[in-house]
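Here the complex is missing one protein chain, while the rest keep their positions.
Let's turn to chain A:
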Amino acid sequence: MSVREVDLKADPSCATTTNSLSNYLWKDAPDENKWADCVHCGMCLESCPTYEITGQEQHSPRGRVHLIKSVAEGKLKVNEQFMDPVFACLDCRACTTACPADVDVGGLIEEARGQVRQAMPLTGIKGTVSKFFLQGLFPHQDRLNTLGSLLRFYQKSGIQKAVRKTGLLNVMPQHLVDMESIMPEVGQPVRKKYKNAEVIKAKGETKNEVAFMTGCVMDVMFSDINDATINVLTRNGNDVTIPKNQTCCGALHVHAGDRDTGRKLAKQNIEAFKDADTIVVNAAGCGCMMKEYAELFRDEPEWHDKAEEFSAKVEDISKYLHETGYDKPKAELNTRITYHDACHLAHGQGVRQQPRDILLDIPGVEMVHMPNADRCCGSAGIYNITNPEMAGEVLENKMQNVPQDVEMISMGNPGCMLQMAMGVKKYGRNQKVVHTVQLLDWAYQKEDKEKGGN
């Protein structure tokens, strides 16, 4: 049989949309104005790590936007098949940078995830685990501290060695074993350390006052970076306060579709920091979330305004230092490094040059360019736990771009640090993974030591 032109269907009718057909049946639905900006041009395709790996358009930014729109048009339902592309997104925001029309793909994805979670609450083991981390652990500093103490005990007491020897890890899924193996050495959280200090005074004259968002996991797993942040801030004339009632920023909850908990945490932080003029944060993921709180309160005008006011005060440490000025260290670090752009710093907050400038201001630091430095590493919050396979492939692509001959990889986000550390180990590399402020702090410390020695 052959098809003749005359047998072909008459010209297809034009696509039209009707809102009453929407299959978003829950509150806080994806915002129509966000997808109205998308003209389906495809400029986002090559920026997307999951499209790069799968080559499939439902795993591309414009494909996801198209699916999200299709649910509103009644062509699709919120179900398992819809969930897959929506949850496979890394939320890396690279598409937001690539998009000529500034379509807020990240916002749409998070709203769609909220619908999925309301339509299909997690059940069974996944539900229990998710609830344990997202609701039972991250929002509770005391519990996190207890966990930190346990981890410290695990590492110091010899149990870690024993566990690694006994092969107990062999029964765990591989990606969790990989993570255990790169767990940073757990120190004392700064919130505990400075529990009784109203203000951590600037060294020398006070030029500015800042409030410090310590982060929840950050303060337990990476307290040394928080220490370095406080050192660098006080060294440069900042009085630092650590508001007591602050809590987890809620990014992981919002990424996972748990927007209610996200809102609860956002409100608590907005209240906790209401007296601050500047809120400094050293975790790109937290900073980005805190800059987007207003997005959570589309239905609560009063909180929406408060959130906007709050967000305007939030600044990443590197941008804050760059804008307010910092001492250029005099001691030489003599090291070859490369810089990885955390997605939520580069794409999420547009902070690209400032951390590089800071690193270049350290004498003896030689920066080697990393190709595709702003490509996601696959950490993406807890994506590497929920989608280990895809995260692994994204990481592999990332590691191929890390220059061979550098000693350190610097970046501005704890999630990336864990993931990159895993990459270094997995691919037999030997780089040290560091936070930008740590390098600056080390240079200051060396300078002080050299001065003291003279």
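One rule holds for everything that comes next: contacts are C-beta pairs under 8 Å (C-beta built on N, C-alpha and C of every residue); 3 or more make two chains touch, one makes a residue touch a chain; residues count from 1.
One rule holds for everything that comes next: contacts and distances are computed from a predicted model.
The chain absent from the displayed complex carries the UniProt protein name "FAD-binding protein", chosen from "cysteine desulfurase", "FAD-binding protein", "ABC transporter permease" or "SusC/RagA family TonB-linked outer membrane protein". Of the listed positions A:102, A:275, A:323 or A:450, the one in contact with the omitted chain in the full complex is A:102. Interface note for the absent chain: among A:76, A:120 or A:360, the touching residue is A:76.
Residue in contact with the omitted chain (choice from A:30, A:49, A:63 or A:215): A:63. Mapped onto chain A, the footprint of the missing chain covers residues 1-6, 8-9, 11-12, 14-17, 36-46, 55-58, 60, 63, 66-67, 70, 75-76, 79, 81-82, 84-85, 98-103.
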